[in-house]
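Every protein chain of the complex appears in place save one, which is left out.
When the chains are written out, they are named A and B in that same order, and each has its own residue count from 1.
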Amino acid sequence: MEESENMSNKKKLTASLGDKTFRLLTLLMAMSVLALMVWIGWQMVDSARPSIAKFGFTFVIGRVWDPVKEQFGALPFIYGTLVTSFLALIIAAPVGLGVAIFLNEMATSKVRSVIGFLVEMLAAIPSVVYGLWGIFILAPWLRETVEPGLAKWFGFIPLFQGTPLGFSMLAGGLILAVMILPTIASISREVMAAVPNEQREAALALGATKWEMIRIAVLPYAKSGILGGVMLGLGRALGETMAVTMVIGNRPDILSSLFAPAYSIAAVIANEFTEATSDLYLSALVEIGLILFGITLILNVFARLLVWSVERGPKGGISS
Amino acid sequence: MGQSLSIHNLEAWYGSNKILKGINMEIRPNQVTAIIGPSGCGKSTFVRCINRMHETLPRTRVRGEISLDGRSIYDLNPVALRKTVGMVFQKANPFPSMSIYDNVVAGLRLNGMKNKQELKASAEKSLRMAALWDEVKDRLNYSGMSLSGGQQQRLCIARALAVEPSVLLMDEPASALDPIATTHIEELIRSLKEIYTIIIVTHNMQQAARIADSTAFFLSGELVEHGPTSEIFTNPHDKRTEDYITGRFG
Partner (left out) sequence: MNDRLRRYRNEMMMGIFTVATLLALIPLFGVLGYVVTNGLSALNLEFFMNLPKGMGTPGGGMANSIVGTLIMVLIASLIGIPVGILTAIYLTEYDSASWFSMGVRFATDVLTGIPSIIVGIVIYSSVVLKMGHFSALAGGLSLSIIMIPLMIRSTEEMLKLVPHSIREAGYALGISKGTTIIKIVLPTAAKGIMTGAMLAVARVSGETAPLLFTALGNQYWARSLNEPIAALPVQIYQYATSPYKAWQQQAWAGSLVLISLVVLLNLIARCAFRSRSN
C-alpha cells in the first residue's frame, strides 16, 4: 500500500514474484482475522435466531428458565453475572491500582521484577484451578467464617442476610476479583509508566511528597487509561466461565443477599449446552451468549479506546 | 569503477512538506562529493533519493530525474538499483541477529550467492577494504553487536562494499563516533574513492574540507553552490555559503 502511494506517475516499484506472494499471504491472513470476527458474530446471531423470533425482548426481562416447558427468560443469569462482576470490580480495582502504584512508583527494580512476575502468575493460573480451589477452600471458608461474621456485624443490610452457604454470589465475586486483579494492575502500570518523568520531577520540585506527586502528576495523567484497565477487567469478569460456574451455586434465582446462590450467563451455557435437547433450548442458550458477547464487545471497545488515548496521547510525533 | 550521477530538477516531499525544491547537480565518478548544510536543509533526503530509499517511507513523493552513467535510475528495479548504489547510515546498524561474517555477506547471500569459497573471499576483501580485517579476523563468528561503535560502522561499510556497488552514499557516517574512529573512517573514505563514487553528507565542515574533492552547499531544500572543495571553502561565490562556512548561521 505505502509504496504504491509514494510513487509518482511513472515510478513503479516492481517486486519479485516471491515478494508478491509473501505479501499476499500476509494480507490473506490479515483478512482472515477480520473475517473471523465477522463470522463469529454472524454465527451467534444466526444460531440465536429461533429464540429471538420466539421471545423477542421478553427474553431479556423474563425471570423464568424452564427448559421442560420451553420457557426461557435470561434475567436471573444477567443479574448473577452483573452482581458478581461488579463485586469483583469493587474489590479488584482499588487493590489493583494499589499494586500498580507500588510497583511503578515505590518498588526498587529488583522488587518490581519479582512482584511483577508473581502478579503475572496470578493471571496465568488456569480458571479451572481457581474453581477447584474455590470449591474446596474458598467456599467452606466463606461458609464457616466470613459469611457468619458479616451477618453478625452487617446483618442489618439486606446484602448480608440469609443462610451462609458458601456457594454464593460472594464466592463468585471474590474469585473473579482475584482473576481480574492482574489485568487491572498490569494495564494501570502500563499507563502510569507512560507518564513522562518530567511530570513527576516537576511535582517533586515543588516540594510535593511522594503521595502528592502521585496524586497531582501521575494519577490525573493516567486516569482514563486506568479506567480503561478497569473496564477490561470487568470484561474479563463478565465472560469468565469455569471458576464462577464452580462456586456460584448455579440456581437461577434473583435474590438480594450476596450469600445466596445464583447463576451466571457463562455458567448456564457451560452447564446446559451439551444437555440442550431441543433446538429452541439450544438457541436460547446461544442468545444468552449473544447478550454476553454484546456486553463484552462494547466494554472492550470503550476500554481499548481509553487505554489507547493515554498511551498514544502524550507522545506523538514522527520517529525518524 | 565508480559511475557518474546526474541529477535533474529533483523534487521530494514528505507529507505536504516540500523538502527538495528542484536540485540540479552533476557528480563526477571516483570523487568524494560532500553535501553540507544546516539541519533540515534536505541533505539527507537528497542522498536517500539517489538509491530510492526516500520512497520507502510512508507519505513521501519524488519527482525529477536522476541518472547513473546516463541511465535513469527509475528504469531500474529499486532493489537492483540499491546493489549498484550502496549506502552507509548515520548510526551503525549491523543486523543484530547475525555474526560479523554473516553481516558482511548478508547482501550477497540474500541476493543468491551460495558458494562458500566465494563468500569467504568476498568477506575478507570487503573487510580489508573497510580496514577492519585485522581487528576481527579471529572472531568472525562473534555477534556484530560485540564491536565498538567505530568498528560497527566500518562493518556496515564492509557490508555495503561486499555487494560491489559503484556508488557509495554515506549519511553522516561519522557523526556518532569519537575522533579516533572518525579519523579511521575518513582515511577509509579517501582510499575508497579509487574504486567508488562517494557522496557523503556531513554537518562537519572540517571533515568536508579534509576528504571531499567537491562540495555542495544545501539550504532550505535548494542547492546553493557546488564546486571544488577548495573553492567553496576559500572563495565561495554565494553570500549564503560564505555566511554558513564562516559560522554566521547554521
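One rule holds in what follows: a residue touches a chain if its C-beta (ideal position, glycine included) is under 8 Å from a C-beta of that chain, and two chains touch if they have at least 3 such contacts.
Here the structure is a predicted model, which is why all the values come from computation and not from measurement.
Participant: Pick out which of A:Ala74, A:Leu103, A:Met192 or A:Ile248 touches the chain that's been left out of the picture.
Facilitator: A:Leu103
Participant: In the full complex, which of B:Ser6, B:Asn30, B:Ser72 or B:Asn93 touches the chain missing from this view?
Facilitator: B:Asn93
Participant: Of the residues listed, B:Ser4, B:Asn30 or B:Thr56, which one is in contact with the missing chain?
Facilitator: B:Thr56
Participant: Tell me which stretches of chain B touch the chain missing from the display.
Facilitator: Against the missing chain, chain B presents residues 51, 53, 56, 58, 78-84, 86-87, 89, 91, 93-98, 106-107, 110-111, 156, 159-160, 163.
Participant: Please identify, in ascending order, the residues of chain A that touch the omitted chain?
Facilitator: 1-2, 15-16, 18-19, 22-23, 25-27, 29-34, 36-37, 39-40, 43-44, 47, 94-99, 101-103, 106, 115, 117-122, 124-133, 135-137, 178, 181, 185, 209-212, 214, 232, 235-236, 238-242, 246, 266, 269-270, 273-274, 285-286, 289, 292-293, 296-297, 299-301, 304, 319
Convention: only the chains that are shown with their structure count from here on.
Participant: CA centre of chain A versus CA centre of chain B: separation in Å?
Facilitator: Between these chains, centre-to-centre, one finds 52 Å.
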